[in-house]
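One chain of protein is taken out of this complex; the other chains stay put.
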Amino acid sequence: MPHLSVEYSANLDDRADIGTLCERLLKAVIATDLFEVGAVRVRAIRCEHHAIADHRAENAFVDLSFRVGRGRSLTEKKRAGEAIFAAAQEVLAPLFDSPHFALSLEIREIDPELSWKRNAMHARLRNSEDQGKGQHV
Amino acid sequence: MPHLSVEYSANLDDRADIGTLCERLLKAVIATDLFEVGAVRVRAIRCEHHAIADHRAENAFVDLSFRVGRGRSLTEKKRAGEAIFAAAQEVLAPLFDSPHFALSLEIREIDPELSWKRNAMHARLRNSEDQGKGQHV
Partner (left out) sequence: MPHLSVEYSANLDDRADIGTLCERLLKAVIATDLFEVGAVRVRAIRCEHHAIADHRAENAFVDLSFRVGRGRSLTEKKRAGEAIFAAAQEVLAPLFDSPHFALSLEIREIDPELSWKRNAMHARLRNSEDQGKGQHV
């Protein structure tokens, strides 16, 4: 954790750079200072088939689901949400110029009693020498 | 919101029309009159790799996840679920003829305090002139 999943309609292939969106979302999450760098996983899921609103061919969406471990206050989670949503709006700004796009974000907490994890990146990233390579972020 | 995600096993490519399924699900959601047209986003996620039940090659599934904002009663949510499930069963009816298919639906509510959205379609669809183009739905 945290996990940020980006579902998007495939008709955005030529209208949005989803790779860049993922990068910017990663930066936004890390910049909140609420999460450990090695734990942040952003990914996008392309949805070839979709049917949106009044079903015009140009209708499109990006929907973000952010799942986090317990341990942050509601205020902190809201702050993370604001930062993520702002980053997404910035990257996707041109899409709002036409009345065929919707962006959304939901945050949900993971039950710590029903969660398992093993992360080989932490040891590397918690090492100060490697942290000097922060430019990778 | 609402968001309807359809996960399906890729071995349905030649046995089901997932594009039509999305269209029919969109119509079913809108016909409940519980949701604003511009907010409904149906999409399908194709799962290339899968392992189902007794792992026969023909085993297949369609799993629907419907996420909605707060504000509808349990009765209304159940009514929406019934309508969505009925539509899915109708489109996928031939798949039930052989004992290798499972269909499922879950509804889950989104926490309004941890939800953000921006929708460029509403302004267009709330305009009465455009609503006359309801045939797009």
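The first chain written gets the first letter, and so on, giving A and B; residue counts start at 1 in each chain.
As a convention for this text, a residue touches a chain if its C-beta (ideal position, glycine included) is under 8 Å from a C-beta of that chain, and two chains touch if they have at least 3 such contacts.
What you see is a predicted model, and the numbers here were worked out from it, not measured in a lab.
K.L.:
What does the interface between chain B and the hidden chain look like in terms of residue numbers?
P.N.:
7, 9, 45, 47-56, 59, 61, 63, 74, 77-78, 81-82, 85, 89, 95-96, 98-108
K.L.:
With the missing chain put back, which residues of chain A would touch it? List them for me.
P.N.:
1, 3, 5-6, 18-19, 21-23, 25-26, 37-46, 67, 110-111, 113-121, 123-125, 133-134, 136-137
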